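Of the protein chains in this complex, all but one are displayed in their positions.
Take a look at subunit A:
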Amino acid sequence: MKLSGWGRYPVLEARVHAPRSVEALQALVRSEPSVIARGNGRAYGDSAINPAATLDMRHLDRMIAFDAGTGQVVAEAGVLLGDVIASFLPRGWFPMVTPGTKFVTLGGAIAADVHGKNHHRDGSFRECVDWIDLIGAEGEIRRCSREQNRALFEHTIGGMGLTGIIARAAIRLRPVESGWIRQTTIPAPNLRAAIATFEESQDATYSVAWIDCLGRGETLGRSLVMLGEHATRADLSPVQARRPFETGAKRKRSVPFDFPSFTLNRLSVTAFNKLYYWQGARKAGVEIVDWDSYFYPLDAILGWNRIYGRKGFAQFQCVLPLAEAERGLSALLEEIAETGAGSFLAVLKRFGAQESPFSFPMEGYTLALDFPITRKTLALMERLDQITIDFGGRFYLAKDSRMTAATFRASEPRLRDFRTQLDAQGAARHFRSAQSERLEI
(Lines give C-alpha, C1' and ligand atoms only; values in the text may rest on other atoms or scores of the structure.)
Protein backbone atom coordinates (compact mmCIF):
# COMPACT_ATOMS: atom_id res chain seq x y z
CA MET A 1 0.00 0.00 0.00
CA LYS A 2 0.98 3.65 -0.35
CA LEU A 3 2.69 5.01 2.76
CA SER A 4 3.99 8.39 3.78
CA GLY A 5 4.87 10.18 6.97
CA TRP A 6 2.97 13.05 8.56
CA GLY A 7 4.31 15.46 5.93
CA ARG A 8 2.74 13.31 3.18
CA TYR A 9 6.01 13.48 1.31
CA PRO A 10 7.50 11.29 0.01
CA VAL A 11 4.78 8.72 -0.77
CA LEU A 12 6.19 5.22 -1.22
CA GLU A 13 4.71 1.86 -2.09
CA ALA A 14 5.36 -0.53 0.79
CA ARG A 15 4.30 -3.95 2.02
CA VAL A 16 2.78 -3.53 5.47
CA HIS A 17 2.30 -6.19 8.14
CA ALA A 18 0.26 -5.54 11.26
CA PRO A 19 1.13 -8.23 13.83
CA ARG A 20 -1.21 -8.71 16.78
CA SER A 21 1.21 -10.35 19.19
CA VAL A 22 4.87 -10.06 20.08
CA GLU A 23 5.30 -13.65 18.86
CA ALA A 24 3.88 -12.77 15.43
CA LEU A 25 6.19 -9.75 15.36
CA GLN A 26 9.22 -11.92 16.15
CA ALA A 27 8.23 -14.33 13.37
CA LEU A 28 8.07 -11.46 10.86
CA VAL A 29 11.49 -10.18 11.91
CA ARG A 30 12.86 -13.67 11.31
CA SER A 31 11.17 -14.28 7.96
CA GLU A 32 11.63 -10.91 6.24
CA PRO A 33 15.03 -9.97 4.83
CA SER A 34 14.72 -6.40 6.15
CA VAL A 35 12.12 -4.55 8.21
CA ILE A 36 11.37 -1.28 9.96
CA ALA A 37 8.85 -0.66 12.73
CA ARG A 38 6.17 1.99 12.24
CA GLY A 39 4.22 3.55 15.09
CA ASN A 40 1.47 6.07 14.51
CA GLY A 41 3.10 7.61 11.43
CA ARG A 42 3.96 10.96 13.05
CA ALA A 43 7.54 11.12 11.81
CA TYR A 44 7.33 13.63 8.97
CA GLY A 45 9.24 11.84 6.26
CA ASP A 46 10.33 8.30 5.43
CA SER A 47 11.77 7.21 8.79
CA ALA A 48 9.12 4.55 9.31
CA ILE A 49 8.79 3.14 5.82
CA ASN A 50 10.54 0.09 4.47
CA PRO A 51 9.20 -0.74 1.00
CA ALA A 52 9.96 -4.46 1.49
CA ALA A 53 8.37 -4.82 4.94
CA THR A 54 6.99 -2.13 7.22
CA LEU A 55 5.76 -3.46 10.56
CA ASP A 56 2.72 -1.55 11.81
CA MET A 57 2.99 -1.64 15.61
CA ARG A 58 -0.39 -0.15 16.48
CA HIS A 59 -2.05 -3.43 17.44
CA LEU A 60 0.60 -4.00 20.11
CA ASP A 61 -0.99 -1.42 22.33
CA ARG A 62 -1.58 -3.09 25.67
CA MET A 63 -0.54 -1.67 28.98
CA ILE A 64 1.14 -4.18 31.24
CA ALA A 65 1.71 -2.58 34.65
CA PHE A 66 1.67 0.64 36.60
CA ASP A 67 3.51 1.33 39.84
CA ALA A 68 1.71 4.06 41.75
CA GLY A 69 4.74 4.44 44.04
CA THR A 70 7.28 5.34 41.35
CA GLY A 71 5.01 6.37 38.46
CA GLN A 72 6.47 3.68 36.20
CA VAL A 73 4.30 2.46 33.31
CA VAL A 74 5.13 -0.75 31.47
CA ALA A 75 3.46 -1.08 28.09
CA GLU A 76 3.72 -2.50 24.60
CA ALA A 77 5.40 -0.16 22.13
CA GLY A 78 2.22 0.69 20.20
CA VAL A 79 0.55 2.44 23.15
CA LEU A 80 0.02 6.13 22.41
CA LEU A 81 1.30 8.84 24.71
CA GLY A 82 -2.25 10.20 24.69
CA ASP A 83 -3.49 6.88 26.13
CA VAL A 84 -0.93 7.17 28.92
CA ILE A 85 -2.23 10.64 29.74
CA ALA A 86 -5.86 9.53 29.55
CA SER A 87 -5.17 6.71 32.00
CA PHE A 88 -2.83 8.35 34.47
CA LEU A 89 -3.47 12.08 34.55
CA PRO A 90 -6.71 11.44 36.51
CA ARG A 91 -4.47 9.68 39.07
CA GLY A 92 -2.03 12.60 39.21
CA TRP A 93 0.67 11.61 36.71
CA PHE A 94 1.90 13.19 33.48
CA PRO A 95 4.68 12.21 31.00
CA MET A 96 8.12 13.46 32.05
CA VAL A 97 8.77 14.50 28.46
CA THR A 98 6.25 15.01 25.67
CA PRO A 99 6.61 16.14 22.07
CA GLY A 100 4.11 18.53 20.43
CA THR A 101 1.63 15.77 19.64
CA LYS A 102 0.15 13.13 21.93
CA PHE A 103 -0.54 10.89 18.93
CA VAL A 104 2.90 9.24 19.04
CA THR A 105 3.54 5.69 20.16
CA LEU A 106 5.93 4.93 22.98
CA GLY A 107 8.12 3.01 20.53
CA GLY A 108 8.22 6.00 18.19
CA ALA A 109 8.98 8.42 21.02
CA ILE A 110 11.93 6.25 22.10
CA ALA A 111 13.27 5.60 18.59
CA ALA A 112 13.24 9.34 17.77
CA ASP A 113 14.27 10.30 21.33
CA VAL A 114 11.68 13.07 21.21
CA HIS A 115 12.05 16.24 23.23
CA GLY A 116 9.59 18.65 24.76
CA LYS A 117 9.37 22.18 26.02
CA ASN A 118 11.29 21.14 29.16
CA HIS A 119 14.42 19.87 27.43
CA HIS A 120 16.57 22.62 28.96
CA ARG A 121 15.73 21.26 32.40
CA ASP A 122 14.73 17.62 32.10
CA GLY A 123 16.45 16.43 28.93
CA SER A 124 14.93 14.28 26.18
CA PHE A 125 12.56 11.28 26.34
CA ARG A 126 15.63 9.14 27.11
CA GLU A 127 15.56 10.39 30.68
CA CYS A 128 12.23 8.74 31.46
CA VAL A 129 12.97 5.37 29.85
CA ASP A 130 13.85 2.69 32.44
CA TRP A 131 14.15 -0.26 30.10
CA ILE A 132 13.32 -1.53 26.62
CA ASP A 133 12.57 -5.03 25.34
CA LEU A 134 14.26 -5.02 21.96
CA ILE A 135 13.79 -7.57 19.18
CA GLY A 136 17.07 -8.23 17.37
CA ALA A 137 17.80 -9.50 13.87
CA GLU A 138 17.29 -13.16 14.87
CA GLY A 139 13.94 -12.38 16.41
CA GLU A 140 15.34 -12.72 19.93
CA ILE A 141 14.18 -10.36 22.69
CA ARG A 142 16.75 -8.57 24.83
CA ARG A 143 16.02 -6.45 27.88
CA CYS A 144 18.09 -3.26 27.59
CA SER A 145 18.59 -0.71 30.34
CA ARG A 146 21.28 1.38 32.00
CA GLU A 147 22.40 -1.78 33.83
CA GLN A 148 21.85 -4.44 31.17
CA ASN A 149 22.96 -4.28 27.49
CA ARG A 150 23.76 -0.65 28.09
CA ALA A 151 25.28 0.16 24.68
CA LEU A 152 22.23 -1.24 22.93
CA PHE A 153 19.96 0.76 25.25
CA GLU A 154 21.83 4.01 24.56
CA HIS A 155 21.88 3.48 20.80
CA THR A 156 18.25 2.38 20.57
CA ILE A 157 17.06 5.63 22.12
CA GLY A 158 17.35 8.01 19.20
CA GLY A 159 18.39 5.14 16.93
CA MET A 160 15.39 5.57 14.60
CA GLY A 161 14.46 1.89 14.80
CA LEU A 162 17.74 0.81 13.21
CA THR A 163 18.99 -1.20 16.21
CA GLY A 164 15.91 -3.45 16.32
CA ILE A 165 12.21 -3.39 17.10
CA ILE A 166 11.04 -2.00 20.42
CA ALA A 167 8.43 -4.46 21.68
CA ARG A 168 7.82 -3.14 25.20
CA ALA A 169 9.20 -0.43 27.41
CA ALA A 170 9.03 0.94 30.92
CA ILE A 171 8.81 4.71 31.28
CA ARG A 172 8.48 6.92 34.31
CA LEU A 173 5.84 9.63 34.72
CA ARG A 174 6.01 12.74 36.88
CA PRO A 175 3.56 13.54 39.66
CA VAL A 176 1.43 16.64 39.01
CA GLU A 177 -1.12 18.42 41.16
CA SER A 178 -3.47 19.28 38.33
CA GLY A 179 -4.13 19.06 34.62
CA TRP A 180 -3.64 22.80 34.24
CA ILE A 181 -0.60 24.81 33.18
CA ARG A 182 0.26 28.30 34.33
CA GLN A 183 1.41 29.96 31.12
CA THR A 184 3.35 33.19 30.87
CA THR A 185 3.63 34.84 27.46
CA ILE A 186 6.51 37.24 26.85
CA PRO A 187 6.69 39.13 23.56
CA ALA A 188 10.20 39.51 22.15
CA PRO A 189 10.54 42.12 19.37
CA ASN A 190 13.53 40.40 17.75
CA LEU A 191 15.85 37.40 17.91
CA ARG A 192 18.29 38.90 20.41
CA ALA A 193 15.44 39.65 22.82
CA ALA A 194 14.04 36.15 22.34
CA ILE A 195 17.35 34.52 23.16
CA ALA A 196 17.81 36.80 26.18
CA THR A 197 14.35 35.78 27.40
CA PHE A 198 15.20 32.08 27.07
CA GLU A 199 18.49 32.54 28.88
CA GLU A 200 16.78 34.38 31.73
CA SER A 201 14.07 31.72 31.93
CA GLN A 202 16.26 28.68 32.52
CA ASP A 203 14.37 27.95 35.73
CA ALA A 204 11.00 27.68 34.01
CA THR A 205 9.85 24.07 33.64
CA TYR A 206 8.64 24.64 30.09
CA SER A 207 9.72 27.21 27.53
CA VAL A 208 9.15 27.54 23.81
CA ALA A 209 8.78 30.37 21.33
CA TRP A 210 6.64 30.85 18.28
CA ILE A 211 8.81 32.80 15.90
CA ASP A 212 7.72 35.00 12.99
CA CYS A 213 10.10 33.83 10.31
CA LEU A 214 9.08 36.53 7.85
CA GLY A 215 10.22 39.40 10.11
CA ARG A 216 13.18 41.32 8.67
CA GLY A 217 15.64 43.94 9.84
CA GLU A 218 14.56 45.22 13.24
CA THR A 219 11.89 42.57 13.57
CA LEU A 220 14.05 39.64 12.46
CA GLY A 221 13.25 36.76 14.80
CA ARG A 222 10.28 38.49 16.42
CA SER A 223 8.85 35.94 18.86
CA LEU A 224 6.33 35.12 21.54
CA VAL A 225 8.14 33.22 24.27
CA MET A 226 5.78 30.99 26.22
CA LEU A 227 6.79 29.70 29.63
CA GLY A 228 4.82 27.12 31.56
CA GLU A 229 4.58 25.49 34.98
CA HIS A 230 2.31 22.70 36.15
CA ALA A 231 -0.33 24.59 38.10
CA THR A 232 -0.55 23.78 41.79
CA ARG A 233 -3.91 23.60 43.57
CA ALA A 234 -3.25 27.11 44.86
CA ASP A 235 -3.07 28.44 41.27
CA LEU A 236 -6.55 27.18 40.44
CA SER A 237 -9.95 28.74 40.80
CA PRO A 238 -12.18 27.04 43.41
CA VAL A 239 -14.16 25.35 40.62
CA GLN A 240 -10.99 24.03 38.97
CA ALA A 241 -9.45 23.00 42.28
CA ARG A 242 -12.43 20.84 43.17
CA ARG A 243 -11.62 18.52 40.25
CA PRO A 244 -8.05 19.46 39.38
CA PHE A 245 -7.55 16.79 36.70
CA GLU A 246 -10.80 17.41 34.83
CA THR A 247 -10.03 20.05 32.27
CA GLY A 248 -13.04 19.30 30.09
CA ALA A 249 -13.21 17.59 26.72
CA LYS A 250 -12.07 19.77 23.87
CA ARG A 251 -13.98 19.89 20.65
CA LYS A 252 -12.03 18.26 17.87
CA ARG A 253 -12.05 19.90 14.49
CA SER A 254 -10.72 18.25 11.42
CA VAL A 255 -9.46 19.40 8.07
CA PRO A 256 -11.92 17.73 5.72
CA PHE A 257 -10.06 18.10 2.45
CA ASP A 258 -6.69 19.04 0.98
CA PHE A 259 -6.33 22.79 0.69
CA PRO A 260 -5.37 23.97 -2.79
CA SER A 261 -1.69 24.76 -2.78
CA PHE A 262 -2.12 28.52 -3.38
CA THR A 263 -3.71 28.97 0.06
CA LEU A 264 -0.36 29.44 1.71
CA ASN A 265 1.61 32.25 0.21
CA ARG A 266 3.73 35.09 1.40
CA LEU A 267 0.77 37.42 1.84
CA SER A 268 -1.42 35.06 3.85
CA VAL A 269 1.41 33.93 6.08
CA THR A 270 2.65 37.46 6.68
CA ALA A 271 -0.85 38.57 7.61
CA PHE A 272 -1.33 35.60 9.89
CA ASN A 273 2.01 36.10 11.60
CA LYS A 274 1.40 39.81 12.22
CA LEU A 275 -2.02 39.14 13.65
CA TYR A 276 -0.75 36.27 15.80
CA TYR A 277 2.14 38.30 17.19
CA TRP A 278 0.04 41.34 18.08
CA GLN A 279 -2.68 39.24 19.63
CA GLY A 280 -0.08 37.43 21.68
CA ALA A 281 1.64 40.66 22.65
CA ARG A 282 -1.70 42.15 23.70
CA LYS A 283 -2.58 39.30 26.01
CA ALA A 284 1.00 38.90 27.27
CA GLY A 285 1.13 37.87 30.89
CA VAL A 286 -0.04 34.94 32.94
CA GLU A 287 -3.00 32.67 32.24
CA ILE A 288 -4.13 29.19 33.27
CA VAL A 289 -4.59 26.83 30.33
CA ASP A 290 -5.51 23.14 30.14
CA TRP A 291 -2.77 20.58 29.41
CA ASP A 292 -4.22 19.65 26.01
CA SER A 293 -4.24 23.21 24.64
CA TYR A 294 -0.84 23.93 26.14
CA PHE A 295 1.09 20.88 24.93
CA TYR A 296 -0.92 19.83 21.91
CA PRO A 297 -2.62 22.81 20.25
CA LEU A 298 -2.46 21.19 16.82
CA ASP A 299 -3.90 17.87 17.97
CA ALA A 300 -7.25 19.66 18.22
CA ILE A 301 -7.25 20.00 14.45
CA LEU A 302 -7.24 16.42 13.24
CA GLY A 303 -5.46 16.06 9.93
CA TRP A 304 -3.94 19.54 10.01
CA ASN A 305 -1.26 18.29 7.64
CA ARG A 306 -3.84 18.62 4.87
CA ILE A 307 -3.66 22.42 4.88
CA TYR A 308 -0.48 22.06 2.87
CA GLY A 309 -2.34 20.41 0.02
CA ARG A 310 -1.84 17.24 -1.90
CA LYS A 311 1.85 17.66 -2.56
CA GLY A 312 2.60 17.57 1.15
CA PHE A 313 5.10 19.52 3.18
CA ALA A 314 8.49 19.18 4.76
CA GLN A 315 9.69 20.23 8.13
CA PHE A 316 13.14 21.66 8.57
CA GLN A 317 14.47 21.26 12.10
CA CYS A 318 18.03 21.84 13.14
CA VAL A 319 19.88 22.56 16.36
CA LEU A 320 22.80 24.98 16.60
CA PRO A 321 25.41 24.85 19.37
CA LEU A 322 24.94 27.51 22.01
CA ALA A 323 28.03 29.56 21.16
CA GLU A 324 26.98 29.94 17.52
CA ALA A 325 23.24 30.07 18.06
CA GLU A 326 22.55 33.76 17.62
CA ARG A 327 24.70 34.19 14.53
CA GLY A 328 23.49 30.95 13.01
CA LEU A 329 19.80 31.65 13.68
CA SER A 330 20.14 35.13 12.16
CA ALA A 331 21.65 33.61 9.04
CA LEU A 332 18.86 31.03 8.79
CA LEU A 333 16.09 33.58 9.35
CA GLU A 334 17.57 36.04 6.87
CA GLU A 335 17.70 33.34 4.24
CA ILE A 336 14.05 32.40 4.87
CA ALA A 337 12.82 36.01 4.88
CA GLU A 338 14.82 36.65 1.72
CA THR A 339 13.08 33.77 -0.04
CA GLY A 340 9.73 34.76 1.40
CA ALA A 341 8.74 31.15 1.89
CA GLY A 342 5.80 30.98 4.28
CA SER A 343 5.80 28.95 7.45
CA PHE A 344 2.99 29.19 9.98
CA LEU A 345 4.58 26.83 12.38
CA ALA A 346 7.94 28.21 13.25
CA VAL A 347 9.20 27.21 16.65
CA LEU A 348 12.33 28.19 18.56
CA LYS A 349 13.49 26.36 21.67
CA ARG A 350 16.48 26.32 24.01
CA PHE A 351 17.99 22.86 24.55
CA GLY A 352 19.95 21.87 27.63
CA ALA A 353 23.12 19.79 27.55
CA GLN A 354 22.81 16.26 26.22
CA GLU A 355 25.39 13.60 25.39
CA SER A 356 24.03 10.65 23.46
CA PRO A 357 25.21 8.36 20.70
CA PHE A 358 22.72 9.33 17.97
CA SER A 359 19.94 11.52 19.43
CA PHE A 360 19.15 14.91 17.99
CA PRO A 361 19.41 17.35 20.93
CA MET A 362 22.60 19.16 21.97
CA GLU A 363 23.00 22.25 24.10
CA GLY A 364 21.92 25.23 22.03
CA TYR A 365 18.90 26.40 20.08
CA THR A 366 16.60 24.41 17.85
CA LEU A 367 14.54 25.96 15.06
CA ALA A 368 11.65 24.11 13.38
CA LEU A 369 9.77 25.30 10.31
CA ASP A 370 7.18 23.84 7.95
CA PHE A 371 7.31 24.41 4.22
CA PRO A 372 4.95 23.21 1.51
CA ILE A 373 6.84 21.09 -1.00
CA THR A 374 7.77 23.20 -4.02
CA ARG A 375 10.90 23.51 -6.09
CA LYS A 376 11.58 26.85 -4.39
CA THR A 377 11.26 25.58 -0.80
CA LEU A 378 13.28 22.42 -1.52
CA ALA A 379 16.10 24.64 -2.79
CA LEU A 380 15.72 26.91 0.25
CA MET A 381 16.00 23.97 2.62
CA GLU A 382 19.25 22.90 0.95
CA ARG A 383 20.63 26.36 1.67
CA LEU A 384 19.41 26.10 5.28
CA ASP A 385 21.16 22.72 5.52
CA GLN A 386 24.43 24.33 4.50
CA ILE A 387 24.07 27.20 6.96
CA THR A 388 23.37 24.69 9.74
CA ILE A 389 26.49 22.71 8.87
CA ASP A 390 28.59 25.89 8.67
CA PHE A 391 27.60 26.74 12.24
CA GLY A 392 28.26 23.25 13.58
CA GLY A 393 24.60 22.21 13.91
CA ARG A 394 22.73 19.03 13.12
CA PHE A 395 19.32 17.75 11.97
CA TYR A 396 16.32 15.97 13.50
CA LEU A 397 15.77 12.72 11.64
CA ALA A 398 12.15 12.38 12.79
CA LYS A 399 11.39 15.50 10.73
CA ASP A 400 13.63 14.89 7.75
CA SER A 401 12.28 13.72 4.40
CA ARG A 402 14.66 15.20 1.85
CA MET A 403 18.21 15.64 3.08
CA THR A 404 21.06 14.14 1.04
CA ALA A 405 23.50 11.57 2.38
CA ALA A 406 26.35 14.04 1.89
CA THR A 407 24.59 16.71 3.96
CA PHE A 408 23.86 14.23 6.71
CA ARG A 409 27.42 12.94 6.75
CA ALA A 410 28.78 16.47 7.01
CA SER A 411 26.54 17.22 9.99
CA GLU A 412 27.01 13.98 11.89
CA PRO A 413 30.48 13.08 13.20
CA ARG A 414 28.76 10.37 15.29
CA LEU A 415 27.70 8.42 12.21
CA ARG A 416 30.73 6.15 12.08
CA ASP A 417 30.36 5.01 15.70
CA PHE A 418 26.66 4.43 15.21
CA ARG A 419 27.37 2.24 12.17
CA THR A 420 29.97 0.29 14.13
CA GLN A 421 27.35 -0.42 16.78
CA LEU A 422 24.83 -1.62 14.14
CA ASP A 423 27.45 -3.87 12.55
CA ALA A 424 28.51 -5.29 15.91
CA GLN A 425 24.99 -6.49 16.66
CA GLY A 426 24.21 -7.63 13.10
CA ALA A 427 21.38 -5.09 12.80
CA ALA A 428 22.81 -3.04 9.94
CA ARG A 429 21.32 -5.13 7.15
CA HIS A 430 18.15 -6.14 8.89
CA PHE A 431 16.56 -2.94 10.21
CA ARG A 432 16.33 -0.38 7.44
CA SER A 433 14.06 2.43 6.42
CA ALA A 434 13.74 4.44 3.25
CA GLN A 435 15.39 7.22 5.26
CA SER A 436 18.34 5.12 6.42
CA GLU A 437 18.93 4.06 2.80
CA ARG A 438 18.67 7.64 1.54
CA LEU A 439 21.05 8.93 4.20
CA GLU A 440 23.33 5.89 3.91
CA ILE A 441 23.24 5.28 7.65
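Criterion: contacts are C-beta pairs under 8 Å (C-beta built on N, C-alpha and C of every residue); 3 or more make two chains touch, one makes a residue touch a chain; residues count from 1.
As a convention for this text, contacts and distances are computed from a predicted model.
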Response to the item:
Should one name the undisplayed chain from "Short chain dehydrogenase", "Succinate--CoA ligase [ADP-forming] subunit alpha", "ABC transporter permease" or "Cytochrome c oxidase assembly protein CtaG" using UniProt, the answer is "Short chain dehydrogenase"
Worksheet item: Which one, A:Phe66, A:Trp180, A:Tyr396 or A:Phe418, makes contact with the chain that was left out?
Response: A:Phe66
Response to the item:
Contacting the left-out chain: of A:Asp46, A:Asp83 or A:Asp370, that is A:Asp83
Worksheet entry | Residue numbers in subunit A that touch the chain omitted from display | 18, 20, 62-66, 73, 75, 83, 86-87, 91
